[in-house]
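Selected chains only, in their assembly positions.
Note that the chains take the letters A, B and C in the order they are written out, and that residue 1 is the start of every chain.
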């Protein structure tokens, strides 16, 4: 039967021991989106430089957050990402900014948490920069889209909707 | 007309100048939830010690993340929280863990971002501890429920649904 | 004759060069204890959930501190722990909480400092949570119990008493 890997027999939380795991190439892609009013989205997308800057700040915040994942999530292992990339796409039809984060490394543990942390913090940064004009934004659909590498092999999420 | 307060006339992102703002008592409440399979939720809630530990780890992660908000969100001001509290409630009907974070301080800026960061990182921590048994969890409905204090006054979100 | 490895010929402190050291599996176990009044210890151990929470917070603090060791101890090398575990045992006969921290990695340097930092910060966290009821707690007997791996080989402390 399933049990939570971070809890030992007494139910105490500890870091999982990955000492004996193989070092393999691993990749994970995570998603998040920020829902907002149409006029808020317009403020992000209008004009040349403005668009660049709001999304640029969120992208940088996401990249830096990925590198700090083991500092934020108590039972995550420290690891050395070889790649972090964020794509932020304003979607005018759904009135969201769609955030996709990709992380890679060769190591003993997967990088889903790094990708999720990157996507989430990018979303929080968009929230921060727009909150003066829109208090009702919602960050949602935070999930792993795909992961590869490691013993459990490749995995892709079925289409999930919020 | 509205404009984004973090962008100057050239569209460059900078911290908002709060030097002349009043120091007032401020409070914010934020929400997030982690959607999961029923059997995943059961692993969190079953047994005495296990329940305590999973949610205890997430609570601590959220509290610590609140204190690091200005380190994570590039344009947030550093501030000295006088209170951070997280409530994590497993909801077996909706198969979610409901997370509510409350932050307080006396200062020149609001604490929505601190509350949002606390709720989100608590959610990511639950994700991390359960991901070995459930890859399809989704964090959603991340939003501000209420804020008080400051020039813009008190504000409570209308019932938002994901 | 012995000299301190972190000091160069002029007595200047620098990080030891481990570039040419072998990558080997390394493990260290460290200990610390928090001495307190019997009634303080009783507050920690009484009741089901309370016990879980005080020691759970200290355990998480210790794990996170282990990951930040190179940030705290100036001449420590950054390294990627593959395992951190803390055991916290209230001992009613001696009126102490006994803390044992174990760290593992494959790397070029030992992990004693990580284990010591984990045990110590767990002890400080217990102090913090109990200080309102007991100002005279003492953290003591902070030491390495055993280490293995690396050129200097395995080592176990003789029974040391405070």
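Here, a residue touches a chain if its C-beta (ideal position, glycine included) is under 8 Å from a C-beta of that chain, and two chains touch if they have at least 3 such contacts.
What you see is a predicted model; the values in this text were computed from it and never measured.
Assembly remark, whole complex in this entry with 3 chains visible in place, copy number of the identical chain is 6.
Simple rule for what comes next: only the chains that are shown with their structure count from here on.
For the pair subunit A and subunit B, the distance between mean C-alpha positions equals 16 Å. Of all residues in subunit B, those touching 2 or more other chains are 48-49, 52-53, 56-57, 60-61, 64, listed in ascending order. On the subunit A side of its complex with subunit C, the touching residues are 8, 11-19, 21, 70-71, 74-75, 77-80, 107-108.
Chain contact summary for the complex, subunit A toward subunit B: residues 2-7, 10-13, 32, 39, 43-44, 47-50, 52-54, 56-57, 60-61, 64-65, 68, 72-76, 112-113, 116-117, 120-121, 123-125, 127-133, 135-144, 147, 155, 157-158, 160, 162.
Subunit C makes touch with subunit A in their complex at residues 25, 52, 56, 59-60, 63-64, 67-68, 79-87, 104-106.
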